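This is the structure I have questions about; it appears just below.
One chain of protein is taken out of this complex; the other chains stay put.
Per-chain numbering from 1; labels A, B and C assigned in written order.
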Amino acid sequence: MFRLLTLFLCLSAAALVGCGGSDNASDSDGCGCEAGCGCDDGCGCDDGCGDDDDDGKRAYTAAAGTATIKGVVNWSGKAPRRVAIKMGGDKFCSTAHDDTILSESWSITDNKLQNVFVQVKSGLKGWTFEKPKDKKVLDQTGCMYDPHVLGIQTGQDLTIRNSDPTMHNIHAIVFDTKKNAFNFAQTKQGQENTRSFRRPGRYYVKCDVHGWMSCHIIVTRNPFHDVSAADGSFTLAKLPPGEYEISAWHEKAGTKTQTVKVGAGETKEIVFTFSR
Amino acid sequence: MTETVESPTAPDPKPYQWNNGSGPGGGALLLIAFFLIGTITVIAGFMAGWRPPAASEEGQGIDETITYLLVSTGVIVLVGHAVLCWFLLKGGGTSEYRRPSAKTEWLFGLIPVILMLAISEAGVLIVSGPVWDSLFVEKPVNPVRVEVIGKQFEWIVRYPGKDGIFGKFALKWVHGVDNPAGLDDTDDNALDDVLNGKVLVVPVGRPVVVSLRSHDVIHSFFVPDFRVKQDLLPGYTTEIKFTPTRTGKFEIACAELCGLGHYNMRGEVHVLPQEEYDTWIRSQTGHFGG
Amino acid sequence: MLDHPAPKGFLSRYVFSLDHKVIGIQYIVGAIVMGLVAAYLALLIRTQLAWSGAIQQPEDYLAIVTMHGTLMVFFVVSPLLSGLGNYLIPLHIGARDMAYPLLNMLSFWIYVLASVIMLASFLMPGGAAAGGWTAYPPLSGSESFLPGSGWGQTLWILGMALFITSFTMGGLNFLTTILNMRTKGMTLFRMPLTVWGFLVATVLALLAFPPLTAAALMLLFDRHGGTSFFMVDAVINDQLIAMGDGTPLLFQHLFWFLGHPEVYVIVLPCICLLFEVLAAFTRRPAFGYRPSIYALLCVGLLSMIVWGHHMFVTGMNPWVGKYFSIATVIITAPFAVIGVNLVASVWRARLRLATPMLFALATISAIGFGGVGGLFLGTMTSDIYFHDTYFVVGHFHLMIGTVTMLSIMAAIYFWFPKMFGKMMSEKLGKLHFWLTAPSMMAVFILMHMQGLGGMVRRTYDTSVYTYNEGANSSLTTPITILAMIAVGAQAIFLWNFFYSAFKGQPSGRNPWEASTLEWEAPSPPPHGNFGDELPIVHRGPYEYSPEGVDQDVLPQAAPDPDVASTDTEIPE
Partner (left out) sequence: MSTTGIAAPVRAQNRRVLVAALVATVVMLFTAFAAAYLEHQGAARAANKWSPVALPGVVWINTAILAFSSVLAEVFRQSRRRGLLWGAMGLGLVFLGGQVFAWLELRRSGVYLPTNSYASFFYILTIVHAAHIALALVALATAARRPRIASLCVGFWHFLGVVWIYVLFILKGL
């Protein structure tokens, strides 16, 4: 609302003075809900509302986190076919890549599955987490999103950058409700906008101009999440000791969970295996 | 009525008086302005240097209509301005004035009616009618059939594949790169359907019939070089026909406001010689590998 | 004398006035205020196009385009005409006020409310309505398609609904007043053409607005009631959004059933008042009074049955398309009659090139260009190419932008002395004219040229395509600079208007030595307009240079028995 008020005032100011500034205000996710557990407003808070207790909340500090969970995501069976992306028709994209670009929804090398989102699903009862200072970055480069799957904490700033000399629009919907979260355009190379999310949940992001461009933003309440790398590896570091339910989610392969117990200073290794 | 009303004839303090001596001072300037604007427009319209040369048979027909209208209405505008300027320059002075009779007035009403009806209806029926018929009424002979899907904010081109039949589709099956056209992967006809991103490849010299459908809002398929334009309506299938007359790469623009990326909804038409087209289409594999 | 007594306090005199003259001026001032906003938006659009730098975001640009169009058509030009009509109609026909003064006042204040709601659209989350002034669904139907189609669009619909209410109330009043409140001797065929213009326009408006009301209501239900009159299932971000199976074309039919007559609602009074200005400054009767009236009626009638020419490329049945094309270009015939009569009115003129006359002459030129442009768009195949290009933008800006603005300027300069009893400065007026008229004409004629190059309208950045490079690179910046001149020149007008209203030279009762009834009243006319007795009309409206009389003009109200005129008997 204030952003738009600013916009209006901007419009009423000088024609030549840019209004770009009005974009940088930290924005909501389009759902007018405060942090809390009212899951009925369809804003996609799907992660363990029941876990949070009003009593006995402890603020998490890095010192409390001594345990680590590492792991790898395996793929068993024949790797699904990857669709080649045809970038023709766009003046920039068609010349941005020399080799064929394949769709990122299945990215399997040597039976390791990339782009799996691993997070602590439950077991953090009682902990409260501060808004992290560092920013996450979602880049658009070569008419692709980088990264394809991005984890972010509620309240954390997400810088969305356009590194291409062509226009992209960033159209995010709350996946569960299909409601609009945000939708705006980045018209020029180097343009950056900042958004943040108030509610946990999965957001599906697309560029409408380039239909092949899509990515997932998963918003969690805690900082313990990672995305599996090309070798399938992931790390959840600086956990407080305890017993956790770890979930691994892939956009095509679905979700798997495991329960792990880690003590102080301990490092445990786990393996997720997906298949068709 | 309690208010005392000023008498209509009461004299005003220093009333304004039209000064007849000032004469039509701006008249000459006005003439120059009218003539300049008129002449420049008509000449610039004829030159139309910015219009890409027509690259389709239908486009040539449409260009003929445009030329016809430019000539006929250009003459009307120029003559009209010339007459107006003549009236302004000549003036009437204060000499005796003969009021035009009612007959003259009706006559001057009748002339433009006949003139404009002739010019405009000839334009519609004689000049543009056959082009319209060839676009929408007549059945094209041996056409290439292609489908173009519009979505915010890009075009998706679909060919029927080797079997020559477009497979089933539904919006519920649409998914990103995997299935941008919403094809039914259980339908044999759909398995070999070829998708070609934003580029429409067609052969030269053959009529191309493009079926158009939209996934979300109204778009408009516009190829300026072919002079054709057709809206895409969600929930409906519309069609447009064109016959490319020369090879080359042309642009597809979206002509109907469709959202914030409307201006960037660019596609391309590649017109190839028939043999090259045949080679190209044979080299394409179906989206589902069929 | 009147139903309502002369006002006593400030509020009842100037704010909630029942007097048609005050309401007329209120409308004009309100429209000027909205006009400033809309003109500013126009400059924002042009700046973005000429220097596509970091001026706006596409979503903001579309909101600006949409609001500029909506404000200009419905909140600037229409109320300007409501204002002129309110001011002029009773004076022209010799009435003391409108038939329903209270309805009149309500109509103005509802317009104010509608304007506020419309502007509030900018403050909504997602920004102002951005789906174009035509608000075609599905784009305007869901926030998922466009950020501005959220609450901004809802307020747009509410603002429009209120505007329609206001305009309908005003129209009922105009119609009743013109038909019933004429003074003794003022037969229909003695009415000044301005009044005829308002009469035809009012009838058109009353018949054409209800379908838009229906469309707006259905769109509102689609947006907030879950119906699917116009909405169709859509895929957004790969997700199927069930919106039903409506018919988006239906909205276009309903919209253009209003939209096309609306153009004539705006244009006809503007063209008609030119006759009056021309007659006064050529000292000749307006040429072809009766033919003009019949042409006017034909234009009005035809305008109701040709809306489909806005939809040639929507995939309508080709035979329906042909019908619409044939019917549309018929309109050029009666229009040409009016055009020829306008030009012929200057025939053998004893010219007085005062500011109103300059504006009137320039308007004739604009009507010429705008009129023939319509042929390109009404002819079905050329429209396939020109549809939704800058040709359309140039054409309708020429007709409902330039023609209306120039002729309304002519009207304001012409009737200002009557409104305020003061003259506007001629020097400033001429400066205003020479800066405004050529630049406005040039802006929109150059837009036609861009349209010939195929440039698509409503584009945020025109350099995406290469086919229109020539038209874009050589014309876009000049158009923007000319537009800035045209808008900037209005500062002169504003100064002239407000300064002269207080400090202008006194005008006297009839500074232009014109013939119609309003000049019988003092300037400004008092409460009740005319003195104790209403004037009696003895002849037609434009008896300039009468034959056999040693007089320049015979006013309508002047009894002059020794003149051998064919039209002197007073019908009861």
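The rule is short, and it goes like this: contacts are C-beta pairs under 8 Å (C-beta built on N, C-alpha and C of every residue); 3 or more make two chains touch, one makes a residue touch a chain.
Note that the structure is a prediction, hence the values are computed from the model and not measured.
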| remark: Across C:254, C:343 or C:393, the one contacting the chain not displayed is C:254
| Which residue of C:206, C:327, C:501 or C:536 touches the chain not shown here | C:206
| Option from C:227, C:477 or C:551 whose C-beta touches the chain left out | C:227
| message | If I consider the whole complex, including the chain that's not displayed, which of C:67, C:218, C:331 or C:492 touches that chain? | response | C:218
| query | Considering the entire assembly, which residues of subunit C contact the chain that has been omitted? | reply | 1-3, 96, 99-100, 168, 171-172, 175-176, 179-181, 206-211, 213-215, 217-218, 221, 225-229, 244-247, 249-250, 253-254, 257, 532
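Just so we're on the same page, only the chains that are shown with their structure count from here on.
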| request: Mind checking the centre-to-centre distance between subunit A and subunit B? Centres are C-alpha means, answer in whole Å. | output: 44
| message | Using Cα averages as centroids, what's the distance between subunit A and subunit C in whole Å? | response | 52
| query | Which subunit A residues touch at least two other chains? | reply | 167, 169, 183-185, 206, 214
| remark: Check: subunit B positions touching at least 2 other chains come out as 151-152, 176, 259-261, 264, 266
| query | Can you list the subunit B residues touching subunit A in their complex? | reply | 151-156, 176-178, 180, 195-199, 252, 259-261, 264-268, 287, 289
| task | Under the touch definition given earlier, write down the residues of subunit C that touch subunit A in their complex. | result | 40-41, 43-44, 47, 53-60, 64, 122-127, 143-144, 146-147, 236-239, 241, 460-461
| note | subunit A residues touching subunit C in their complex are 1, 4-5, 7-8, 11-12, 15-16, 18-20, 23, 167, 169, 171-173, 175, 178-180, 183-185, 187-188, 191, 204-206, 214
